[in-house]
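Only a single protein chain was left out; the remaining protein chains are all shown in position.
Each chain gets a letter, A and B, in the order it is written, and its residues are counted from 1.
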Amino acid sequence: MSNQLDDKPDNRVLVVGGGMGGIRTMLDLAESGHGVVLIDSARSIGGLMTQLDRTFPTNNCDLCTLSPHLSQSGRQARIELLTMTQITGLEGERGAFSVTVKTAPRYIDMEKCTACGECYKHFPDCVRFTPGLDHRAPTCMRYPQAIPQAFSIDMAACKDVQALVDICPAKAIVPNDTEKIRTIECGSIVLAPGAKVFDPKGLDYLGYSSQPDIVTSLEYERILSASGPTSGQLVRPSDGKQPKKIAWIQCVGSRGIQKGAQSYCSSACCMFALKEAMVTKERFQDSIEATIFYMDMRTFGKDYELYLQQAKERFGVRLVRCRPHSVIHKQGAEGLEIQYLPEGQSQQVYEEFDMVVLSTGFLVGDQTREMANILGIDLDSHGFAKTGSFTPVATSKPGIYVAGLFESPKDIPETMVQGSAAACMAAGDLTGKGSLSNQDEDFPPERDVSGEEPRVGVFLCDCGENIGGVLDVEKLADYAQTIPGVVVAKGVGHGCSSQSMESIASIVESQKLNRVVIGGCSPRTHEKRFQDTIRKAGLNRYLLEMANIRDQITWVHAAEPELAAKKAQSLIRMAVGAVKMARPLADSTLPMNKSVLVVGGGVAGMTAALELSGHGHKVYLAERSAKLGGNANNLRKTLEGEDVRAFVNGLVEKVKAAENITVITSAIIVDHSGIPGMFRTGMQVGPQMFYRQVEHGVTVLATGALANRPGQYLLGKSNAVITQLEMDSLIEDNPEKVKSWLNVVMIQCVGSRTPENPNCSRICCQAAVKNALRIVGLNPDARVFVLYRDMRTFGLSEDYYQEARQKGVIFVRYTQEAPPKVEQGQDGCVKVVFNEPVIGADIEVEADCLCLSTGLVADDENNEDLAMIFKLPRTKDGFFLEDHVKLRPVDLPIPGFFVAGTAHSPKNIRDSITQAQAAASRARTMLAVNEISTNSAVAKVDGQKCAACLICVRACPFSVPFINAEGYSQIDPARCRGCGVCAAACPAKAIQLMQFEDDRILAKLESLFERMVA
Amino acid sequence: MDYIQPFNRILLVGCNECVTVCSAGGRKEVGLLSSALQSAFLSAGKSIDIKEHTLERQCDPEYVEELVGMMDGVDAVVSMACGCGVQEVARRYKNKPVFPAVNTKFMGASERQGVWAERCQGCGNCLLGITGGICPIARCSKQLMNGPCGGSTNGKCEISKEVDCAWQLIWDRLKMLGQEERYLDIIPAKDWRTAGGGGPRKIVREDLAG
Partner (left out) sequence: MEKFEPVIVAFCCHYCAYTAADMAGSQRLDYPPNVKIIRVPCSGKVDAIHILKAFERGADGVYVAGCLEGDCHFKNGNLKAEKQVQYLKKSLDEIGIGGDRLEMVFMSAGMGELFARKAKEMTEKIRQLGPSPVHTQLEQQAKQKAS
């Protein structure tokens, strides 16, 4: 953690803030060969996310997904972490900054502290990560998996300093520690300081400061969390009873009206309220009622609309559209009374709840404003860093970039995307070169375990409540201990925390274990990390087996704990049986191809191509049509008023001028082969369909989406009916016509949020507000009606929504059950009839123009072909499905593939550019290495047994095996993809697939049925 | 199944030559048959002990000798080799009943993965030199020697549309080779003694047999 960087300043980036965004930036940069100094004013890194119980839309435990990232960050040699540190000064300019930082005293020597927890034990309440819900203790470590793994002390609160010093067995407590000032030389800076959460204390009518049972959403997360103050028990703070009725109140501190509130939308609160309500319903089923009071349900992210449907239909979360007037605790009453006016009714309703959760929004902290001042970057009126639509992560000062909540309110996936994008841009300012050392260098030599009797260690994670809430891990460990060959079996808490990993490694060494079983989550996500752990302990990384007792047991059999426990025993037994058969394997390497194929020449594709070519990579840019530019060719203005056409033309010029970009237009991808790092993709090019093949190491998919055009509301039948896209051009090209309009009606969600296309197209509400503002700008007397279901002007675009309302644009809500009616009117007009819910009457408008918000849909045909050729999964609605919707939003599940732009989901230009930069950054982490490790799960032939029958030669889908000069089948490990089809087909049983050898699979079966036979 | 019903301890022997190549009696098939037998007997309430072993070549005494050590513990042997292997095992281990697990059908070639077709009947008097490399003995249903019968339609044999007419194939091939005149050669009546008509056949290579 305190290792000094060997990288030179011209190859170093300073990252401010150790939340999700900052960590992503730091890891991307480090993996791409750059040095990083990360500073955070908090005591350990992790940011806001460490306080969440689970995250949407996967409802996974966050710590489980975050902590591997943290331990990864603790491991990187080219990273320096400085906690409790702030910027105090800046000199120099892009490429050569000199930043002064101040580190507050921790009173603990980080070199000596082993995070043993002795001080914590003697001060039992010292874990400080529950703002407002626990009392502060002298030493505090924010959460159990914290990085750095050291405690910090609040000297002011400590009464007996000597007693505290004496408690520490490592003698790590330094009572006379002082503030340190340091200068950091770096080429660029990324700001990811996060945001603070709105404090509702000032809003007396919500009763937060007087009523213990009114909590903020973050506090509610802590109550739900296994590592929280109630150890995951859902109880009311006032009396410790389990609540039966919980209400969520949205937009507390956001969207304007209250004291001290912000005018913008905080973007993430609708989703986290739904998540909290769903998790609550899931855990307590019918014994609890969950109600959300909201203004507009803003579930605009990828597949978020489905999440909303799930909350309503599957979990029975009750949604009430209304901003409640107040929350009152009546004398003598047990619960809290919410007073509200339901939609379409004129009578106030009084309803009692046991607990109220306030969905508080984000705002920029004073410390962040101060830092911005020191750095000299411009902020907008809310305090967010000013950026441009086409330079979404660049601040006003060259060389300084921004990611996460400091850019604008957003959720974690978008923060992760921005973190990567900022890494890409920051790396562009570095002039120095970094080198990547071989990963294995830090590892001790491998111990030869051949000939040893199996000595198996079984380590069981509780994953907080995820496993521990259903299974008794200690009992399971007792059982595992009885399995022959098992030397050690024990619970390790969060196995993926760096502390547990270190403890596993040390047990492997001290007990001379030669095989390890991890009972925890999926090998898909965590095998690599545990392999590294045992490799660190001197074992070959393949002497490991994982039993997926979380995904396959505790998450799915929670209702049947006894059977779940039995199944857990079986899975552990199977894993032990199999691991005994595990053989050490050697990894081999091949040279990395450093070229890139970008599929799709729209804004996202061109941006990714330019970024990667800027870093010296050869880029092939394949575009299906004859022209670069994609959908953006049809766009004129952004919501903020910037000129899209000029931008796109400039981008095309730059791409054409770039020496190492080869643009291939009219290109249709037809075939694809190879392994990550050595791909080969064939395409038919031009009108003659010439076949052309390119070799590349990574692929960026930026194939875009299609403008939807459903034949509804007379679209295509009446000249008065157009789409928002057409409106955008019309306003630019024929303002006179627009000026002549008296009545304009816009209908939202045409072809979106319907049974046929259940998702939200995300861009349409902004487009409607943008065009409405331009129309009233041209003709202030024009009446513009926007018929909407939920206005989803998330984040800072809420300001434009408010502006439109102020300028007289009339927003009227309609329901899916009662959509507006449209028919041909007089003089080329159309007649629109809709219900106005406030007055409860139908209104008829003779509209000069009816503008439909039709959104974007996946290019199903094209995507289907590409998904087949590249073997990539898609979402139900046809977009490409990323590897992890939360943490790896631009990585596709096949290594070496990245996605950017609307091929991922509908989004605007700004977000497409961000994602393209992020995809470039992620691609760079792969392109930085010189060698690729080939799959070690390859097929091996026993020449002695081989009968040269050719069956494998014929069975292999990739034509790898051949009969060699010695007369037996030979399989090139570099080309073998490890499917094992040959091994299954071999009649002589001469072929075995490594890691999935027959005896290993049979051992699983034998172990599974051991009980029954014995 | 019926064969081995009375026995409790079975040795299942495979062969790593031809029967492996044709997925009939190699190591894999031995494993499968063993497991299938085990399950079948278990289902019927009987548990048997099955040992598996696959010899390099079951028709050579030296390889068959490998089984000596295993013979004591078994009541019967099931061979998954061709008939030659079955007989070789039976010859060597006279006191153990030996049963065939494979019906040896023919000498053939793989048409493609998983499809084998008869090509040679071992008649001892090879005609392939004059029939364009296609054998009328093994591949003509009637074993005609001088052209097709009247049942040859569109290149297919009258017994089934799946079967090619061997003489059609011969003619096509000769034409391709430009050796149409060979078709006119009259092949005299075949001496079937070399095909087994003269009793069990034996080949002795004096130089090798020593």
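Note that a contact is a pair of C-beta atoms (placed from the backbone, for glycine too) under 8 Å apart; a residue touches a chain by one contact, two chains touch by 3 or more.
Quick caveat, the model's predicted, so the values are computed rather than measured.
**Student:** Taking the full complex into account, find the residue in B:S47, B:N125 or B:Q179 that is in contact with the omitted chain.
**Tutor:** In the full complex, the listed residue that touches the missing chain is B:S47.
**Student:** Among A:L513, A:I553 or A:I971, which one is in touch with the chain left out?
**Tutor:** Checking the options A:L513, A:I553 or A:I971, the one contacting the hidden chain is A:I553.
**Student:** With the missing chain put back, one of A:I108, A:A955, A:I971 or A:A990 would touch it. Which one?
**Tutor:** A:A955
**Student:** Among A:G33, A:G187, A:P710 or A:G978, choose the residue that contacts the chain missing from this document, as touch is defined above.
**Tutor:** Answering carefully, the residue with contact to the hidden chain is A:G978.
**Student:** Which of these touches the unseen chain: A:P444, A:P873 or A:G943?
**Tutor:** From the options A:P444, A:P873 or A:G943, the contact with the absent chain belongs to A:P873.
**Student:** What chain B residues would touch the chain not displayed?
**Tutor:** Contacting residues on chain B, toward the hidden partner: 28, 31-32, 35-36, 38-40, 42-45, 47.
**Student:** Name every residue on chain A in touch with the hidden partner chain.
**Tutor:** Residues in contact with the chain left out: 58-60, 282, 522-525, 548, 550-553, 555-560, 563-564, 566-567, 570-571, 574, 868, 871, 873-876, 881, 893, 937, 955, 957-958, 977-981, 983-985, 993, 996, 998, 1001-1002, 1004-1006, 1008-1009, 1012-1014.
The rule is simple: only the chains that are shown with their structure count from here on.
**Student:** Mind checking the centre-to-centre distance between chain A and chain B? Centres are C-alpha means, answer in whole Å.
**Tutor:** Centre-to-centre distance between chain A and chain B: 62 Å.
**Student:** Applying the document's contact rule, which stretches of chain B touch chain A when the two form their complex?
**Tutor:** 16-17, 20-23, 26-29, 31, 54, 110, 112-113
**Student:** Would you pull the chain A residues touching chain B in the complex into a rising list?
**Tutor:** For chain A paired with chain B, touching residues are 945, 947-951, 954-955, 986-990.
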